[in-house]
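Note that one protein chain of the assembly has been removed; the remaining protein chains are unaltered in position.
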Amino acid sequence: MKETPLIPAGVKRCSKWQFSIWMAAVTAVLLWGVYAMFLIWYKGLNQTNMNDAYGFALWIWADLAVIALGGGAFFSGFLTYIIGKNELKNIINYAVIIGFICYSSALLILAIDIGQPLRGWFIFWHANVHSMLTEVAFCLSCYFAVLTIEFIPLILENPKLDKKPFLHHLSHNMHGIMAIFAATGVFLSFFHQGSLGGVAGVLFGRPFAYREHIFIWPFTFFLFTWSAAAFGPCFTILVTKVTELITRKKLVKDSVYQLLAKISGWMILTYIIAKTIDTLYWAFVTAPSKGFTLMDFYASSTYNIGILFAEIVLCGFVPGLILITKRGRENSFLLMTAVILAVIGVSLNRWVMVLQVMAVPLFSFNDWYAYMPSWQEVATTVLPVAYGLIVISLAHRYLPVFPQEKELNPID
Amino acid sequence: MKEKNDHKHANRYGMVIDLDKCTGCGSCMVGCYAENNVPFKPDETNKLDSINWIRIFKLTNKKPYPDTEVCYLPMPCMQCDGIGKHGHSPCVSVCPAVATDYDYDTGIVSQIYTRCFGCRYCMAACPYHARKFNWWDPVWPADMEKYLSPNVSPRMRGVVEKCSFCFHRHQLAKDKAYLEERKELEEDEYQTACADACPTGAITFGDLNNKDHAVYQLKNSPKAFRLLERLETNPKVYYLTSKEWVRRAGDNYLAHEEPGKLNHTVKEHH
Partner (left out) sequence: MFPFCFEWAWDMGHIVFMGGLWYALSIIGAGLTFAIIKSIFDSTGGGHDNHDHGHH
């Protein structure tokens, strides 16, 4: 094969043609998103279906969701480098790549979402340190820098780049101090994941979102951090499994999956118990003190009480319980069901904390607000997915992402 | 959000709107559009992205004829004081770029158009939907640009705007008082455009901290209430009504709760 110098030694990759066709297809989708993105930058946010009642919509949900799902990177990093779960070294590379994609997407979406993109830097320069969004912006950007730093050594391991002595040493030295970067990443993640929860939780004008505070942080602050750590690894597992399915080979040993799934399971279970307590307190203490009953918040046909059930029981307790039991984890059908439910669950939680917050009427003389995204919003939300597929494809083809791949798939 | 210590002498401008007097004629809205260069769209079918700094809601008691009653409720920005202390307004506390600020001298929540970068977090925070986003660049019909007020800067696409209690009028009055070597403004020296425009005199404007201003007495009337008071937004716009159902519509109550008879956990903070 002509490409061999670029492809890591000892592994097999699909043919150039197959790869090119796949990339062309994904790039076409990407270009659709890029077109919509420029349309929005050029013509403004009137290209969306947002309105004054729905100022936060699909994008902010996408932002919150990808950041929660990208939480696998910081939590696996924490487990690998700080707790010392060496087993996870076999999946951490991929977790970092997925995190990198998620966070770069989140930053891109934010850049599309603001009304005056050229003034985006005001959020740093004129920072209001009391705003949750300021904290999000700072920690998000810093953590993205950390993820880039974690990604670089892997890129430098590409056989061609590795031949250059400086790059070879750089990769080695960066690996050497990775624990420091990982620890910084955990610190930053703790705050921005939390602040994203805080974004909704501090809105004392919105009783659906508002939660009581511990010191300056609303309960949602802790719930968001916790849920990102709990559900993020499920997304890592899901993406890795799908990659295995597409490449038709085993990339990570089962024991690695089992370990990550088990930790994730316990995190989900404890999270969902905390979430249940939070929900009960909110429903029976916080909301009534402001004149609302629980059912006032679920009185629309779209946002009915089924959503709460889906989020807490179906996509919370169920995956949590499956993953903590050995039998559940080891059965590949149950494992997949659990991780898929978990990914849906955390995305649903973020959806509710953004879109339902906007939908609930506050005055008895107002009705529920409805919103349906425009194609431009959909296209720009699909854009990061296409971009992610491209990055993953390139990384898988040219970088030694999975340390166990050679062992699991001997070529001759 | 820097705090000043001399709260005692600070003004706290506010408004009292008598719903028993309001006919829903819309003059306040017209006055506001003209005064503040508020832009409008060529097609205003979709009211959810219309810009207005004060708008009128039509409330009904939902009873069949002949018991039907209607009430018109003008709603500007409430210039919320927020929980606990001045300045923790729902919107001011969330703006990441300090593009909306609480003025401790007047109690007015400002909006800095050139600082706002359009994240719309403040809109999500405001329970009164008082904040409007400029989804388009403003376009005025031919010649109308000549009629724009030179005292209020027009806004650009991609930023949020809202009622300022005609803050430019406060500045002009202050300038005049300064030249005349006075510190305090008279009640009639600083009035908002909507209060001026209202033909029935339903809107009274003034300093809530000043015993000589009409609003000071009015706000203490047993007929007075504020919108969504239970959220602790602490608004500086009061409403007067003699009708129980109107009062009830102004906030959220559990089935057994009676407006006005709640244990007063929600207090006005000074």
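Just so it is clear, A and B label the chains in written order, and each chain counts residues from 1 on its own.
The rule is short, and it goes like this: a residue touches a chain if its C-beta (ideal position, glycine included) is under 8 Å from a C-beta of that chain, and two chains touch if they have at least 3 such contacts.
Just so it is clear, the structure is predicted and the values come from calculations on it, not from any experiment.
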From the listed residues A:173, A:255, A:302 or A:366, report the one that touches the chain absent from this view. A:173
Contacting the left-out chain in the complete assembly, out of A:54, A:78, A:103 or A:138: A:138
Full-complex contact with the absent chain, from A:13, A:126 or A:213: A:126
If the hidden chain were put back, which residues of subunit A would touch it? 124-130, 134-135, 138, 142, 145-146, 149, 153, 157, 165-166, 168-177, 180-181, 184, 187-188, 191
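Keep in mind that, in the parts below, only the chains that are shown with their structure count from here on.
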Centre-to-centre distance between subunit B and subunit A (centres being mean Cα positions), rounded to whole Å: 39
Under the definition above, what is the set of subunit B residues touching subunit A in their complex? 1, 46, 48-50, 57, 59, 83, 90, 93-99, 115-121, 123-129, 131-137, 156-160, 227-228, 230-233, 248-254, 257, 265
Note which residues of subunit A are touching subunit B in the complex, please. 44-46, 50-56, 113-117, 119-120, 122-123, 125-128, 130-134, 137, 199, 202-207, 288-293, 296, 357-358, 362-365, 369
